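With one protein chain held back, the other chains of the complex are shown just where they sit.
All chains are identified by letter, namely A and B, in their written order; residue positions are counted from 1 within each chain.
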Amino acid sequence: MQRGILDEEALEEYVQERVITTTFDKAVAWARGNAMWPATFGLACCAIEMMSMVSARYDTARYGAEVFRASPRQADMLILSGRVSIKMAPVIRRIYDQMLEPKWVISMGACSSSGGMFANYAVVQGADKFVPVDIHVPGCPPRPEALMYGILKLRNKILGEPDLGWRDQYEGHGTEEGLRSERAGAISVERAGSAPADGRLVGTATPTAEQLATEARMLAAAEDAQRPISDDAGVPGPDRDLA
Amino acid sequence: MPDAPGLELIAHEINTRHEGSVLGTTYDHEQAALLIGPDSALKVLRYLKEAPGQEYSFLASLHAADYLPRTPRFAVHYELLNMARVERLRVKCLIEDPGEDRLPETDSVTGIFPTAEFHEREVYDFFGIVFRGHPDLRRILMPEDYVGWPQRRDFPVGGDPVIFTNTEDEIPGWTKGS
Partner (left out) sequence: MATPTDDRIADTTRTVEEMGRDAIGRTEAQVIGTSPIERTALEREEELFTVNMGPHHPATHGVLRLLVSLEGEVVRDLKPVMGYVHTGIEKSCEQKSYWKVIPFVERMDYLSYYFNAEAFCGAVEKLLELEIPPRAKWLRTLHLELNRISSHLVGLGTTALDLGAISMFWYCFRERDTILDLMEMSSGQRMHTRYFQVGGVIEDIPLGFEQKVREFIAEMPERINQYAALLDRNEIFLLRTKGVGIVSRERLLELGVTGPLLRAAGEPWDLRKVAPYLAYGEVEFDIPIGTTGDNYDRYKVRLQEMRESVRIVEQCLDGLPEGPWIADDRKVVLPPRHELGTSMEALIHHFKLVTEGFRVPPGEVYHPIESPRGELGCFVVADGSAKPTRVHMREPSFVNLQALRDMCMDEYVADMICNLAMLDPILGGIDR
């Protein structure tokens, strides 16, 4: 879902509907997550890889996606595999509306996630312009294993244990966009690039006063010159000196 | 492929039958092409299909190209094939742009080559070239109510602008509060 679609209250409600609390809910979620039946929705090349995924080598039946239901009323999951053309978009929306709750949408491939390589008049630049998408699977076309990984991620989401994002796994908090300096594009190279002393990865070191001062100076200089700060401004190195 | 002298012979024959049909010939990369005007398409193609020495009875493809800013702006290409001799001949029908509110026109060849039906609908759909006499001329690939002729050179490609991190704030509605 894109940012800004739901405001605070509606967002809270949206999240609450999706957080599993009771044991019964957990049991229901387990049943749903292990038996997601996709609707046959092959649009273009990704459909062939989806068919490969169903076939013997990359069998998805073992994960519960046993039958591809032709009727949307009997399907849980809509795998949008392929480019969404402007003529097809209303049809997809109608099929999505015909599906019964709970339903999920996986946008398979680059074309349905974002328009892919086709930035032109005929392709909708992202299926999430008209259907709510749960999982985007990148690739052109994604390998069957990649799509299966997407289905498993969706399953984890349904089970109430959504996969950790990379910031949790690699302790990358503090690099979110809102925390950067207000002028978008002014990346603090020193802060982002400094490796913490105890060997952890990026970005949790709190900036020192010196670094903050440098940053403020760079901002002020850029404001005066009204030009964007280049990447290597202020980085001490053999050939450049910190002016 | 008829070679260059053979091509001239064909052009000459057609011009004796139908005066002034063939405006010129080109022979590039071993591919022969006859240049004709929009009103002679039917005559020339019928001749090429039925005349005993020619017999190009298979229309492999019918497509158009927009040569903006050159004039004549449009050209409808007919790729003819003689299966017995394995010879291909292109007939290039040059059509002028008639101006703002009118559509370029030529004759439909579906009477001679039934395969042209879908091809001509596609050319109409993308370039706006009207084929007189076509049994069912309407859009084939674009939605029925689409406005515009997409593959013309002056039609914009479309699509959304790419959003980078440093241009995010300029796109209305992308970030919260904007």
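The criterion applied here is as follows: contacts are C-beta pairs under 8 Å (C-beta built on N, C-alpha and C of every residue); 3 or more make two chains touch, one makes a residue touch a chain.
Note that the coordinates shown come from a computational prediction; the quantities given were computed from them, not determined experimentally.
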Listed residues A:34, A:74 or A:120, member touching the removed chain: A:120
Candidate in contact with the missing chain, chosen from A:29, A:95, A:127 or A:218: A:95
Those residues of chain B which, in the complete complex, touch the missing chain: 28-29, 31, 42, 57-61, 63, 65-67, 77, 79, 83, 86, 88, 90, 107-108, 110-115, 117-119, 122, 132-133, 135-136, 138-144, 150-151, 153, 155, 157-158
Chain not shown, touching residues in chain A: 40-45, 47-49, 51-52, 55-57, 68, 70, 72, 82-83, 85, 87-88, 91, 95, 117-123, 140-141, 143
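Note that in this section only the chains that are shown with their structure count from here on.
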Interchain centroid distance [CA atoms averaged], chain A/chain B, Å: 43
Of chain B, residues touching chain A in the complex: 142-143, 150, 155-160, 162, 165-166, 168-169, 173-178
Interfacial residue positions of chain A with respect to chain B in the complex: 2-4, 86-87, 115, 118-123, 125, 177, 184-185, 228
